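Every protein chain of the complex appears in place save one, which is left out.
Think of it as A, B, C, D, E and F in the order they're written, each chain with its own count starting at 1.
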Amino acid sequence: MVKIMANNKPGFIARPMDTLKNSLEKNIMIDVKGSRSYSGILEGYDIYMNLVLKNVSETINGENKGVFDKMLLRGDNIIFISPSGGD
Amino acid sequence: MVKIMANNKPGFIARPMDTLKNSLEKNIMIDVKGSRSYSGILEGYDIYMNLVLKNVSETINGENKGVFDKMLLRGDNIIFISPSGGD
Amino acid sequence: MVKIMANNKPGFIARPMDTLKNSLEKNIMIDVKGSRSYSGILEGYDIYMNLVLKNVSETINGENKGVFDKMLLRGDNIIFISPSGGD
Amino acid sequence: MVKIMANNKPGFIARPMDTLKNSLEKNIMIDVKGSRSYSGILEGYDIYMNLVLKNVSETINGENKGVFDKMLLRGDNIIFISPSGGD
Amino acid sequence: MVKIMANNKPGFIARPMDTLKNSLEKNIMIDVKGSRSYSGILEGYDIYMNLVLKNVSETINGENKGVFDKMLLRGDNIIFISPSGGD
Amino acid sequence: MVKIMANNKPGFIARPMDTLKNSLEKNIMIDVKGSRSYSGILEGYDIYMNLVLKNVSETINGENKGVFDKMLLRGDNIIFISPSGGD
Partner (left out) sequence: MVKIMANNKPGFIARPMDTLKNSLEKNIMIDVKGSRSYSGILEGYDIYMNLVLKNVSETINGENKGVFDKMLLRGDNIIFISPSGGD
């Protein structure tokens, strides 16, 4: 038995886009094709999972590569997104 | 002779999205391009097979790589999804 | 001279999706990108060729890799599907 | 000066899908990404170039790999299709 | 200052699909992903750049590989098409 | 609690396309698949993230490769875009 509601409690379907909405202004980690990952604060997104991030650090093949004040990350290269703290 | 019904008994067509619906709140294994797999509890999904997972463990090339409280996994890198227990 | 009819006799066009419908509850072999193949009983499908399978065995690079009670296999990695017996 | 007509005589445009229609019940060769080719009798197709084939032989890297009574071959991996005899 | 007209004289926009129309019944060379090229007479095409060709010779990695009476070449692997003579 | 407004202050969703609008006439860095990056002044864009740039310098595998007065960069190869200064 499954109920759909707007909130996020156990027993309810969590919609993928709601995970992004709940992560706004919080730190997230984004795993990207090509052994890349990005960590930063989510400022915005659209339905393609294009993300606006601030205070971003970039890791390629496990090495710290750069720091960016602001970044627009295209959604189509993303493998997964993980909120850093409790959602 | 094929009949289509909402439930999932032998002799009836199982719709792919119903497999996800029936796996909600249960543990699933997801095989992903690039020798990756993820195991966690399915909290939600959308029509693109984007998945919301919790208590996720990541395996890359057979090695345990990480644990994530929560994850939004993009559907377009998925090869297959397997429910862990009886559906 | 070509006639289109709902059945599947010689001289009539076989529609690709009918091949899936005729394979329901039967064993099929699925060849997938990345030197993978899957063999199992077809329980369902959708227009994207996403498949619901049961009693699935997985072969990667010619080696038996795993057995799955149930699997949702994404259509977009499939190269071909072959019914095991007469269609 | 170009005229468009339903038949296929010299001086008229041959529509790609007509090439498939004219190959029904005939042997065709299909070249597929990944150094694969398939040869078999075309039983059906759809607008995505998904093909239904029977009596199929598979060649990978120039080696005979298998024989299949029936096959549903996805269109999106196809490089070209060649009718074996005169069209 | 740019004018759009149906013909193809200097100073007018040449529409890509017109290049195909003007090449009907003429020899063209098609460069395809994977170090392949095809040379043959264009008999037809559709809006996806799927091509119907006759008297086709295939070159892979600079080596002559085969000759085909007729071929349906999928448009999505094409890099470029070049008419052999003046258009 | 999330509010959506046209401006860009903390606490409001930043839409990805607004990041591009706010970068017009400013220097941006674009990371592109294939170990490439481009730095130049953004003159325009469309909904596909195709960019018009001027005074562009190209870096491939960490080496300066070229300078371009003007460039139309296709959006579908972009990994991320980063404004150089404060947005």
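Throughout what follows, a contact is a pair of C-beta atoms (placed from the backbone, for glycine too) under 8 Å apart; a residue touches a chain by one contact, two chains touch by 3 or more.
Small disclaimer: the values here were computed from a predicted structure and weren't measured.
Remark: the omitted chain is touched by one listed residue; of E:T19, E:S39 or E:T59 this is E:T19. The missing chain lies against subunit F, touching residues 21, 24-25, 32, 34, 36, 38, 43-46, 50-52, 56, 68-74, 76-77. In the full complex, subunit E touches the omitted chain through residues 2, 10-11, 13-20, 33, 49, 75-76, 78-83, 85-87.
Everything that follows uses one rule, which is that only the chains that are shown with their structure count from here on.
The chains in contact with subunit A as well as with subunit D do not exist; no chain meets both. Averaged C-alpha coordinates give centres for subunit E and subunit F that are 35 Å from one another.
The mean-CA centres of subunit D and subunit E are about 19 angstrom from one another, to the nearest whole unit.
The residues of subunit D that reach two or more other chains are 76, listed in rising order. Every pair of chains that touch is listed here: A-B, A-F, B-C, C-D, D-E.
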